[in-house]
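Take a look at the following structure, please.
Complex shown without one protein chain; remaining protein chains in place.
Chain IDs A, B and C follow the sequence of writing; residue 1 opens each chain.
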Amino acid sequence: MSHLSSALLVATLAAPLALLAACFVKSWRPCALALQWLAPAPGLAAGVLGVTAAPGSFDLPGLGFTLRLDPPGALLLAVAALLWIVVTAAVWRERAPDERFGLCWLLTMTGSLGVFIAGDLVSFYLVYALVSIPAYGLFAFSDDAEKKRAGAIYMAFAIFGEALLLLGFAALAAGEPHGSSRIADVMAALPASPWRDVILALIVAGFGMKMGLIPFNGWMPLNYAAAPIPAAAVLSGAGVKAGVIGLIRFLPLGVPLQGWGEALAALGFLTAFYGVLLGLTQQNPKTILAYSSISQMGVIAAALGMALGAGDVSASGDVAFYAANHLLVKAALFLTIGALAARGAPLSGAPLGGWTLALAAALALSLAGLPFTGGALAKLASKAQFASGWAASLATLSSIGTALLMTHFVARLDAPPPDAARECPLALVRFWPAVALGAILLPWLFYPAFGDVSEALGLAKFWEGLWPVLIGVGLALGLRRLGLRRLGWPAPRVPAGDSIVLFEGAFARLLALGPGFETLDARLRQWPAAGVSLLLIVLALLAAGVLG
Amino acid sequence: MSPWVLAGLVGAALVGLGLYGLILHPHPLRKLLAFNLIGSGVFLVFGIVARRGAAAGFSFDPIPQAMVITGIVVAFAASALAVALILRLHAESGRVTLDPEAWTKPDDGAAKS
Amino acid sequence: MSVLPFLDVALALLIVGLAVWTIAARVLFASVVGYVAYGLLLALVWVRLYAPDVALTEAAVGSGVTGVLLITAGKRLGAARAGEAGPAPGLAQKLFAGALALLVAGALAAVILILPDPAPSLAPQAAAAADGPGAGLGNPITAVLISYRSFDTMLEKVVLILAVLGVWSVGADKAWGAAPAPLGQRNPYGASVFLAQMLAPVGAVIGVHIFWVGADAPGGAFQGGALLAAMWMIAMMARITEPPRIDARRLRLALVAGPAVFLIAGLAGPLMAGSFFAFPHAFAKPIILFIEAFMLLSIAVALPALVAGPPSGRSE
Partner (left out) sequence: MMAPDPTTPGGSLLVLAILLPCAGIILSFVLGGRNAERVALGLTPFGFALACAIAFHVASAGKPVVYALGGLAPPLGIALRADGVSAVMLVAAAVILTAASFYARAKFATPEGAPESRIALTFWIMLQAIWAALTIIFVGGDLFNLYVALELLTFAAVPLVCIDGRPETLAAALRYLLFALFGSISYLLGVALFYGAYGTLDIPLLAQKVQSTPIVWMAAALMTGGLLAKTALFPLHLWLPPAHANAPAAASAVLSGLVVKGSFFLTLRLWFYVLPALPAAGAANILGALGSAAIIVGSVLALRQARLKLLIAYSTVAQIGYLFLVFPLAMGAHVWSDIGWSAGVMQILAHAFAKAAMFLSAGLLAEALGHDQIARLGGAARALPMTFLTLGLGGLSLMGLPPSGGFSAKWLMLQASVASGQWVWTLPVLAGGLLAAGYVYRILTPALSEGDIVLKAPPKRSREAIALGLALIALALGFAPQGFFDLLEIGRPLAAGTLR
């Protein structure tokens, strides 16, 4: 690895960490927070350089940490860094949010950039925790009951996911014969590990929670509905990709695991369709986008599942590209909600302007693979995974579903949540067209590193990309026209977060055990009980020794 | 039966009796008495160990005996501290119960903590 | 066939009987009295175990001073209502706890009976060291306490200081610095005064004697100190003297004299004999006696201070 890349790699983490350190001095804090939009710059540079470079790693001396950059990670790092720069700069340009929010923002940013370059288990776990936990502060510090609920649920899933991953990582580390905790080394040892299946289950469940795979999808709609628009943009764009990079890093893609691959693919497709269906029942555009994210993460999981089953190691790049496109588009879509709200259309009662609507629709339909958008390239990239058979059909079906859902979203843009206009920074409102265009076109810049751009421009491909979108849009418009609303559409009304109520119920039942524990404790803390316990322990130890 | 065997059995019996009292007597002073019974039982075990270790012209092994002397003084110091606590508790509150429930009250952990 | 075995068994039964009484007595005070008697008899067992030093300590500290402590406490608490300490245990609880205590005692007895034969012993090493670190002390126990395991002994003295401070710290803030409450009622013509006037000087002389001979015969700083302490306590109970104020410099100096001298001697070890807590052969015996003298003082002051309890009344 060249000195420049190494230095940039270190700076990717060092820059935000330095600002974080500066925050310890009270008088420097406002300045450090205001400058944090610059912190992702080294990451951006490292990412851009790394997309075309050979993979390389760098050991931080003394701490036992390893940083590693490969093209999939570099691509995600570059686009995530870009997103962070744009949104952060816009937010702080307007007016500095309170320090609590600013610190959480900086911490989340650090973790979000770090997950793409962490090269060993411990540092990956560290940055993964950083991107998960401080994000709580971006939306949940509030007296609003719904925001509190969203925060608590988010935290519960985040922490639970962390616990599963901790065990999975520990098992990975324990399976490495030489005591190395580098991801490359532990993954090399994984296929032969006696605990392979347990580890895979933990990895899929742990990262699946971050990605909102069913049945762990319920937190996401609540979270994005509660988050202010800039926060929702970075969380849905960059934050969720921590789960994607996790699966990319920790699935043994080089070794065909038929059963695991099919299971993951099935789970992914299930999530993809489930997200679309549930999204259609929602009215809040933020919530619809959350369900769209669930659905898209399902597609990514399905692609990874197919790759896992086939032992296709090149899938990591394809999936990363798909995820990068989603990162840009989803963030831009969240900003669209606020930008369009602020641009006055819904307030003044005037309909959205034609070209505005067209741009928003193009952006939204990029997710479905609309030709000439980044989404078309993403679809192309995932082609290898969904090459044939049932997977290809399901992938097409999911494109149709996405188009359907995104049309529903565009239709709901005229009813943004009340705070949407206020939440969106002015700069982003003004430059929204640039943001949207950037999100649509930027993937074209990176695609040459992953595939042949000209492939996307052929007529066959054009048609192949277009017809599912058309069907989806048509279906959506048709449904509206048919007046299904009178028949109860979009009923059945499902509460945002759907299955989350079941988890809350189970949690309430767990909480109900609490008084039982208190009674137990009160009994055991009576002196005679404690004395008897002491004698029992002595006798048990004696028996264990003499008989054992 | 040689005296040390007898003393050993007495020691074991004292430990058993003391354990019973220490566990079951609600009054802290009775617990303290029971603790002292266990203590003397334990010292007797040291005593027979010392007696059995008679050798080299000594009719006992001096090391365990010295330990008993140290132990007796420490046990006394412990008793004195416990008695002081019991008396003070009684003087302050009129009660000497050790039941944890009796001492929990809606307390806000105010500035004293 | 001597009568000793029968006496042994009778003594054992008596002791266990008194122990049962101590545990089973309904009235707190009766239980305390039972315990004091038990302690005295236990001293006899120690004599039978060829442990005169322990017997002396047990009689003086384990029974005597502890007895005064407990009886005083029992009296003060005697007025308290029965049952205030909490509900009496139920039958099931009694049976269960009793069974467990029996099991532990049974296991202990079984283990004692199978102690290895021949018994391991440090007596040979102690004998070999008698002329070296033992410094020619005729009483091996004193040699162990002040030389071979002097570190234990010094720490134990620190424990005594802490216990004294702990007892004092239980008192009221406003009483800090004052003297503890008197140990007995004032009765200038009572038997206790007479007893104290007669006994205390004699006891004090015996105490010093026990200390002095402790280098070679049974006895030593512990036993002598305990006896002196007992005499002082008798005098205080008869109100011939009163407990001293706890902020008295002399009291504090006396309390720390033993450990302080011990500590200094231990620290001087490397200069004198090449090692901490070592004494030069030529002067070992006088040095040990010197240390013991201060220990005697500390014990004689610490034990009554522990019995007298926290300061009471107002400090000024």
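Keep this in mind: a residue touches a chain if its C-beta (ideal position, glycine included) is under 8 Å from a C-beta of that chain, and two chains touch if they have at least 3 such contacts.
Keep in mind it's a predicted model, so treat the numbers as computed, not measured.
For the chain that does not appear, the touching partners among the shown chains are A, B, C. If you put the hidden chain back, the residue from A:A7, A:L126 or A:L437 that touches it is A:L126.
Set against the missing chain, the residues C:V20, C:L115, C:A217 or C:I240 yield one that touches it, C:L115.
Of the candidate positions A:L38, A:L166 or A:A205, contact with the hidden chain is made by A:L166. By the touch rule set out above, chain C reaches the unshown chain at residues 107-108, 110-112, 114-116, 119-122, 124-126, 128-129, 132-133, 147-152, 154-156, 158-159, 161-163, 165-166, 168-173, 176-177, 247, 249, 252-253, 255-256, 259-260, 263, 266-267, 269-270, 273-279. By the touch criterion stated above, the residues of chain A touching the omitted chain are 62-64, 100, 122, 125-126, 129, 133, 137, 140-143, 148, 151-152, 155, 159-160, 162-164, 166-167, 169-171, 173-175, 195, 513-514, 517-518, 520-521, 524-527, 529-531, 533-535, 537-542, 544-548. Touching the omitted chain from chain B are residues 15, 22, 28, 31-32, 35, 38-39, 42, 45-46, 48-49, 52-53, 61, 63-64, 67, 70-71, 74, 77-78, 81-82, 85-86, 88-89, 92-93, 95, 97-98, 100, 102-105, 107-113.
One rule holds in what follows: only the chains that are shown with their structure count from here on.
Looking at which of B-C and A-B shares more C-beta pairs in contact, the answer is the pair B-C. Centres computed as Cα averages put chain A at a distance of 71 Å from chain C.
Taking each chain's centre as the mean of its C-alpha atoms, chain B lies 13 Å from chain C. Averaging C-alpha coordinates per chain places the centre of chain A 62 Å away from that of chain B.
Residues of chain C in contact with two or more other chains: 89, 93, 97, 100-101, 104.
Multi-chain contact residues of chain B (touching two or more other chains) are listed as 19, 23-24, 26, 98-99. Against chain A, the residues of chain B that register as touching in their complex are 19, 22-24, 26, 98-101.
Those residues of chain A that touch chain C in the shared complex are 528, 531-532, 535-536, 538-539, 542.
Every residue of chain C that touches chain A in the complex is listed here, in rising order: 89, 93, 96-97, 100-101, 103-104, 107.
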